[in-house]
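Shown here: the complex without one of its protein chains, the others still in place.
Labels run A and B following the written order; every chain starts at residue 1.
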Amino acid sequence: MTKLINGTTRRGALKTLAGAAAGATALPLWARYAQASSSEPIKIGFQQHSTGIGAAYGRWYGRTTDAAVKLINEGGGINGRMIELIAEDDGTDPKRGAEVVEKFATQHNCDVGFGTLFSHVVIGSSPRAGELKLPYFVVSEGHHVASGMLNRYTLQPGITDVKSQVQAMAPYVSENLGKKVTMIFPDFAFGHDHRDFFSAAIEAQGGEVLEKIAIPPTETSFTKYFPQIPRETEVLYHVMVGPAVLTFVKELGEFFGPSSPAIFGFIDSLEAVDIASPGLEFLEGTYFWEGNPRYAQADQTEHDKFFRAAVGVDDNGASVSDPTDVSTYAHMFGCWETLHIIKAGMEASGYQGTGDRAKLIEAVEAMTDMPESQAHPQGAKVFNGKTHQVFGHQYISRVEEGKLVRVHTTSIEDTLYPDEVDYTTQPL
Amino acid sequence: MSASARIIALHLGLLVLLFALQFILPAYHHGNLARIMVLATYAVGYNILFGYTGLLSLGHALFFAAGMYGMGLTIQHMGFTPAPALIVGILAGALVSGALALLALRTVGVSFMIVTLMFAQAGYLTVLYFGEYTRGDEGFVIQQAQRILWGIDLSDATNRYFAAWALFSVSFIVSLWLVRSPFGRTLVAIRENEERVRMLGYDTYRHKLAAMVISGTISAAAGAFYGLLFGYAGASFASVQYSIFPLLWVLLGGAGTVLGPFVGTLFMFYLIDLSSGVTSAYLLIAGLALVLLTLFAPQGLVGEIRRRIWKDLP
Partner (left out) sequence: MEFGPHLLLATLEGAVTAAVLALTAVGLSLVFGVMRVVNIAHGEFYMLGAVIAWYVAHMMGGHPALGFFAALVLAPLLVGAIAVLADITILKRLDYDPERTIVATIGLLYIIQQLTLMTYGPEARPVEAPFNTRIALPWFEWGEDGFQFYYPWGLSTTSYKLAVIGAAAAVLLGVWAMMARTKIGLLMRATQADRDMALAFGIPVERVYALVFGIGAALAALGAVLIVPIQQAHYLMGADPLLLAFIVVIIGGLGSLPGTVLAALFIGLSDGIISVFFSPTLAKILATLLVGLVLVWRPQGLFGTRTA
């Protein structure tokens, strides 16, 4: 699916694009993208989870991406060239993901690939991006990039990884909620990252993890596992993903009834779900990690206000056109910020075409401080060019009267950890 | 030309055509065809058990994954080079399919479907359970430096195509030879009427056992090559979806035909790929195509050719 987003009639961009699109349909598929010239748009291949398990995220990643592309094009594009977004569905599947990356590189002749969220799709696709030398900007929050598993062409400059997120939570949890923690997490790699990184971080704070309950990913009912929570638990730490998250949280509330420990969760457990859903009343007074506060806060920045309006999200984090359509607010800012980084990198490197892909990688690797701005509405960030991973502020919110109210902002230093890889030593 | 010579010419012709195509295909389709040949190998393996022996398995992802992880884990954790790792993967497939055959062949029909499904599901969960080594659903990357077979870099497009072609050719020729051999004809007879074959004095159990091990081993080889050629091993390849895919490909192409698995895989791949270029609702198109195909080509694509044109196609 080819999507053209035209924000302006400046320099006849509209006409050029419309002409290109009309001409393209007359050519056979493989020849469609063969003739490239510098007046052509910058092609960004958007690997979107339109179907499969990630579709709720994919829809909002799509809306955020469209808004950012529109904004950049209205501002004159990148180096005077419009962005053409080429969205392909990967079905949230690593095999199809790799095929989509190939399609971007060899059929659409995209300048970069962008936008993948689910870790298994990133890991399945990244080897192909590296082999085809297609700059691949993921928005995944996985630790795969910084762990050194991937390659020089894969970067995550728009969202912090799970290791940063998790370790930054430990000081607050141990100081304010309790030191004896029981963890419930999905029994796959994402959950194991939570288990390992948080256990280490809470022990460094003098706390301990009493029990680690790993839930099989195919599970749809959860109550039967909750008795394994030790009675002396002071803090229950939960994170769950997938369509059954609401069941999970509801059954948690039903299990504890009136006598629950402090509950700290990752908003992943309720991403794209309304906090005011029936059965979630017990969440009142519990805590959540948020990558970006879903509800507009009292001290909302002008940048967050602008970002919300551009994407079409109201003050409760839902779509302005449908208040029951709750966004994936804690993650989707990453698409917006990543696109602005691609723009900044292309402009810094004087990017002309696919021959300059290596220069683009080097330009992004050279980035460091990213101050809070319209391009970075979630907050200031620091990029590590060696590990290809960005670090930024994390937020802890408390449910008060059915809304998430921010109670703590971590420093960027809280999210840092020693480098595990230096991608700049790999050839381009 | 005799009928037999024509059949051999047709099948070898496909291999020659596939070999020649790499020189003219644009990069994207070149890559796709390499992928399709590996997946078609999986379907070829599946077809031996399903198409020729008449045993419908819903657990072949277990064999595909056995090959993929047998190869991947030995490279990742034991420092194997690709050649021995591939052998481990293929042996793992043979072993797992043999073990499952001993249990599952006590059943027939739908019970066989469920037993294979259950063991494959247990295999999938086992991959997740040992996440420390397998990285569970996320899987792991097989780095470019670990993918050099006898000095040949398998991450290079040309080398990958050739490796995929070689794998497909071997499985395709084995399949053609097998079904034309007395052993293969016995399998077909078992499919048609097992009782009668047994009364004729054949040990049908041993035949089915052998068919299942051959089928599982070819599937495992496909899994091992897939991981090695595309640099990734992950749990999604062990999920039930990947047991249903080869069934679908074989049924589309024509069960019990040598060409069917390749044609079905090719068809399904491009059905998804081309329709997703036209609309985001490509699954709708794919679904409609499947329904229409079963209505108007009940024997599968190659099966229809056999029914209408070429009666003695194997």
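The criterion applied here is as follows: a contact is a pair of C-beta atoms (placed from the backbone, for glycine too) under 8 Å apart; a residue touches a chain by one contact, two chains touch by 3 or more.
Note that the structure is a prediction, hence the values are computed from the model and not measured.
*Asks:* What are the shown chains in contact with the chain that isn't displayed?
*Replies:* Over the full assembly, the chain not pictured touches A, B.
*Asks:* Just to verify: which one of B:I90, B:I142, B:L228 or B:L251 makes contact with the chain not shown?
*Replies:* Candidates B:I90, B:I142, B:L228 or B:L251; residue touching the omitted chain: B:L251.
*Asks:* Looking at A:G80, A:G279 or A:P323, which residue reaches the missing chain?
*Replies:* Checking each option in A:G80, A:G279 or A:P323, the one touching the absent chain turns out to be A:G279.
*Asks:* For chain A, enumerate the residues touching the unshown chain of the complex.
*Replies:* Missing-chain contacts on chain A: residues 51-53, 55-56, 58-59, 187, 213-216, 218-221, 223-229, 231, 243-247, 250, 254-257, 259, 272-273, 277-279, 324-326.
*Asks:* Kindly note down the residues of chain B that lie in touch with the hidden chain.
*Replies:* Interface with the chain not displayed, on the chain B side: 103-104, 106-111, 113-115, 117-119, 121-122, 125-126, 128-129, 240, 244, 247-248, 251-252, 255, 281, 283-284, 286-291, 293-295, 298.
Operating definition for what follows: only the chains that are shown with their structure count from here on.
*Asks:* Within the complex, which stretch of chain A touches chain B?
*Replies:* Interface residues on chain A, with respect to chain B: 1-2, 29-30, 50-51, 87-89, 93-96, 98-99, 102-103, 106-107, 119-120, 123-124, 126-128, 130-131, 142, 144, 149-151, 187-190, 192, 216-218.
*Asks:* Chain A touches which residues of chain B in the complex?
*Replies:* Against chain A, the touching part of chain B is residues 26-29, 31-32, 35, 125, 128-129, 131-132, 135-142, 144, 155, 230-232, 234-237, 272-274, 276-280, 282-283.
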